[in-house]
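Left out: one protein chain. Kept in place: all the others.
What follows is chain A.
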Amino acid sequence: MTVITEELNNHVGAELPPFEFEISRGDLKKYAVATGQRLERYLNGDEAPLLYLFAAMMPVLPLDRLLPDGRQPDSGLMPPLPLNRIMAGGSEYQIHRKVYVGDVLVCRQKLVEVFEKSGSEGPLLFLIFENRFETRDGEPVVTERLTRIAR
């Protein structure tokens, strides 16, 4: 018996409103120090390391909207799930060009696929999200395919 409901299937294709953000030298320098970068172009804040983009998707919310464990509430992209425990499945990036200080990027987030596999402890539900980073003109910069696993 499948755990994929019609409601879940109908959620495939859901998108968040796109948002813009500017690559700031100060933020790049802080990120470089915090992650232990050693190359000058990152320490100087001239260029963004790839995984700096993870930070761009973290919403800035008032303190009283944070969950008791500190996390931000899930975005509208996460569908209602029949399984309760969510695990990170990994990320795959396609890099079309480097990201530099001063770039203004648009981020588009979408749930693109849901599928099921059998695990040793029962069904596993795979949710595939696509996060696209583009210039304002629509030029692709980085595309991330992010997997979450529910069980």
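Criterion: contacts are C-beta pairs under 8 Å (C-beta built on N, C-alpha and C of every residue); 3 or more make two chains touch, one makes a residue touch a chain; residues count from 1.
Keep in mind that, in the parts below, contacts and distances are computed from a predicted model.
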Original post:
Can you pick, from "Multiple sugar transport system permease protein", "MaoC like domain-containing protein", "Anti-sigma factor RsiW" or "Dihydroxyacetone kinase subunit L", the UniProt name of the chain not shown?
Top reply: "MaoC like domain-containing protein"
Original post:
Since one chain has been left out of the picture, which residues of chain A touch it in the full complex?
Top reply: 27, 30-31, 33-39, 42, 49-51, 54-55, 58, 60, 66, 69-72, 88-95, 98
